[in-house]
Each structure stands twice: as structure tokens, then as C-alpha cells.
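Of the protein chains in this complex, one is absent; all others appear in place.
Let's turn to subunit A:
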Amino acid sequence: MSDAVPTRAIGDLAHLPESAMGPRHLVWWGNIGFMAIEGTVFALAMGCYLYLMSQTPGWPPAGIRPPDLFWPAILTTGLLLSEIPNLWVRRKAVAKDEKGVRIGTLAMTILGLLLLIPRGFAFAHLNVTWHDNAYGSLVWMLMILHTSHLVTDIGDTAVQSLWLYTHEVGDDQFADVEDNANYWTFVVFSWLPVGALIYLAPRLA
């Protein structure tokens, strides 16, 4: 068993570390790849909204009130504020602080679950259903798309927190916490254009 061509050793890799963080880490790039895919889905879904909006006289269609602003305002504020603990967890992950990432992921799980409350009420205050007309279908599509990301990341954070509390944390898991925090940032900031379209476009059109 050996390579088929003659080889000569010119160096050794044994001294290299066995893990890395941030863009040096392989998984970080996988995470970016999936964000690119999901970001494309958001962009295309928003494109659908703008396309049909441009084809329709009156937006929202006559007789429909724009979605109410109270609950989404709370949600948006909450999402933006959640970046403070989120970036704190990320820093704890980079610092490889075991206690910090345990508490941080638990706090982010609870915070995420709390944020689902205004999101739930926001669904009830869209003032249109998905089958009323294409406008309603678009609003619901954007809401469901974003909510599915929110729920996925809360689920992921919960599982991660459970694992962190029950195991000895290694370097790779600190990198995982960092990636998960980055993903939360993606979920928060993807909401800004999506939310602006849902709540502001009907008012400004």
C-alpha cells in the first residue's frame, strides 16, 4: 500500500493545530454556503412580491388594510436587541469560555422562544389570508419563510445548549457555537428587508 508514484517528503503537518475558528474553520464556509442559498430564496421571494406589486393597480388591493404594526415592531426591536446577547455568546465561543457558551445558548433559546410570541400575534394581524388574493399569498409566504428560519435556529440553539450542558466542550463545539451565532445574525438581518416589504411597502405604495 503506497502512492503509485515515487514521493519525497518536504515537510510535516503534525505540528498544525487540530481545530480553528472563524473563516479558517471549514464548517464556517459550509454555514456561509447555506446562508447564500437561503439568502437567495429570500431575495427571490421578495422579487416575487415586487413583481406582482408592479403588476397590480393599488397595493394592497382595494378593501384590504395593511398589516398592523404593533406586534412586528415589538418583534423587530426584540430581534435587534437579541443581537447583544448573541454577539456576547459569539465572543464567549471565540474565547472558548465553557460556562459562557452554556449560559449564552440557554439564554438565546429562551429569548428566541419569547420572540415567537410577537411573531405569532403578527400572523393574526396581517389583515389578509393567503387565499384571499395574490397579495395575501405573498405576505404569508414571506412570513412563513422567515418564521421557518427563526424556528429552525431556535431549535438548533436549544439542542446545542442541551449538548453543551451535558458534555465536556471541545474546540470544535466552540466553533459550532460561533457558527450558530452567525446564523442567528443572518436570521435577524434577513428580517429587515423582508419585514420592510411586508409592513412598509403596502403603506408607501
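We adopt the following convention: a contact is a pair of C-beta atoms (placed from the backbone, for glycine too) under 8 Å apart; a residue touches a chain by one contact, two chains touch by 3 or more; residues count from 1.
In this text, contacts and distances are computed from a predicted model.
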Omitted chain, identified by the protein name its UniProt record gives, among "Peptide/nickel transport system ATP-binding protein", "Ubiquinone/menaquinone biosynthesis C-methyltransferase UbiE", "Cbb3-type cytochrome c oxidase subunit I" or "Ketosynthase chain-length factor": "Cbb3-type cytochrome c oxidase subunit I"
Hidden partner chain, residues of subunit A it touches: 1-20, 23-26, 29-30, 33-34, 36-38, 40-41, 44-45, 48, 51-52, 55-56, 61, 98-99, 102, 130-138, 140-141, 155, 159, 163, 165-170, 172-173, 176
